[in-house]
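Shown here is a partial selection of chains from the complex, left in place.
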Amino acid sequence: MPLKEGVNLIEGNLIAIGGLTIHRKPIAFIHEIIRSKIKGLNVLTFGGGPEIDLLVAADCINRVEAAYVGFEILGFAPNFRKAVENKKIEFKECTEYSIMAGLLATTFGASFIPSKTLMGSDIKGKLGLRTIRSPFKDEELIAYPPIEPDVAIIHIQRSDMYGNAHLEGVTAIDDQLIKASKKVILTVEEIILPEKIMENPSKTRISSSLVDAVIKVPYGAHPTSCFPYYAYDLWHINEIIEYSRSGKIEEYLKKYVSSLDSFQDYLDKIGKNSLTRVKPKQ
Amino acid sequence: MRDFTIDELMVTCMAREVEDRSIVLQGLTTPLATVAYYLAKATHAPNAYIYQLAGNILTHDLKALPVSMLFNEFQAMSGSLHVRSQMEAYETIFTKSSSIVEFFRPAQIDKYGNVNNSVIGNYESPKVRLPGAFGIPDALGIYPKILVYCPRHEKRVFVEKVDFISGLGIFDREKYRDKEVRIISNLGTLRLDNKTQEMQLITKHPGISIEEIKENTSFDLTIPKTIQETELPTEHQISLIRSKIDPNGTRRLEMLGGKERLSLLLDIIEKESKIK
């Protein structure tokens, strides 16, 4: 399936994005969303990074739900930060547990997850979490409601044509996102034969029974990482920061996304040297 | 006085919090903590379990040194005995909380140990929207021992009251009697527990005066009559840090801000991309 078709599958109230901060973000898919001029998205991600920042910069976002949005050692996600400070987007600040508990409630048939975990944190109030009395002890508990994304977009290492897939390195909560979402789109570095999957079935982390589309996009997470294929391109992520700081993020978007026809054009523009320096030693 | 830098002193202080068979969790972007964890494992805590990168990867041994900025995921995987999902990391947090070592770096911390990594200023109209507290709010409610490090001990970090409680520090005096917060900064080490409910200075780093620490803290610190100096790094520790664990100096990234940090970062990754 080409990326353009994949973008047509985007619908519903909540779009989940896999990966973590600057690891395994479905950037090729994000570029296609930006090119398609989709607006008003509500996006859930565990830890957001360049994918959120670019979507915000391109004005595709209404609300972000995440426990973190930033570029790790490179600091702030500049466009996200500015948009929240200027109230141009809504930010629903979650915690790791609030997201995991919500997904777990969905996948395990629990009406909610009752726990003391966030008691006392101001985030509890901002998330509008209700409290209940425990039926067993004299204590108050937070009721984490179910989270059920409409579509999950996940960039992963490899799968067969059906979507039986491996998931390696920083896995974050991608397996949970996939199980809890109504529809799942995988972008993958490689498509391999089912026979290859069968050689080591205990390595399969995602079952094809949960997958609606598989799209092959080598380097599809660049400038974020996709272990073991390539590391994050901190140079390029810093370029995003520099364009943003000097008020020229629209130039960046034009140069690298909207003026181009495909992600391959982006990779060509980035250049071979950029892709080589993030390759690990053999 | 031995030849060491303040980041190396902090690293050795942090390493001391790791016991053998501790389960060490490493958050996002905490190279100072990474170096400390590896130092502990290379010296007094060989059987510590180190889960790297948001808890997903268990590092078995130190084959995969030196620590890397650009290829840390690759390095962790090459020394891994077990790859976990974040869900499994939380399962460990809940069932083994007393064995867990995880250092947090707050943007603000107050005298009750509350931390803030959410916003500076008003929540709805923030002066600075910070990246977020990720799992800190959860962990603070679970861990009996809360470990904090502050590479830049300043008034704007050690505040009277945090602008927003991302995570609650010491609370519920009756139920959490043994709960405590330990802080290692670039000036000294501090401690807050549920019994006293007072933030106390424990040691000061060599060359740092009590006055200097007070001046850089917005709230009143409890200062015991006699304050010892922080235990110094040994030569063996320093040599390990410099030659084996972190020759490229990733630990110094957290001591710096702005352009200085970026410049050091670009130096480090440039080097790493070439010598691979």
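For this structure, a couple of remarks:
To keep things simple, chains are lettered A and B as they appear, and every chain counts its residues starting from 1.
We take it that a residue touches a chain if its C-beta (ideal position, glycine included) is under 8 Å from a C-beta of that chain, and two chains touch if they have at least 3 such contacts.
Keep in mind that this is a model prediction, so the values were computed, not measured.
Formula of protein chain copies in the complete complex, based on this structure file: A x2, B x2.
We adopt the following convention: only the chains that are shown with their structure count from here on.
Separating the centre of chain A from that of chain B, both taken as means of CA atoms, is a distance of 27 Å.
By the touch rule above, chain B contacts chain A in their complex via residues 28-29, 31, 53-54, 56-57, 69-71, 73-74, 77, 83-87, 90, 118, 123-138, 140-142, 164-168, 171, 253, 262, 265-266, 269, 273, 276.
The touching residues of chain A, when paired with chain B in their complex, are 20-21, 23, 46-47, 66-70, 72-77, 80-81, 84-85, 87, 91, 93, 95-97, 100, 104, 116-123, 126, 168-173, 175-176, 225, 227-228, 231-232, 234-235, 238, 277-281.
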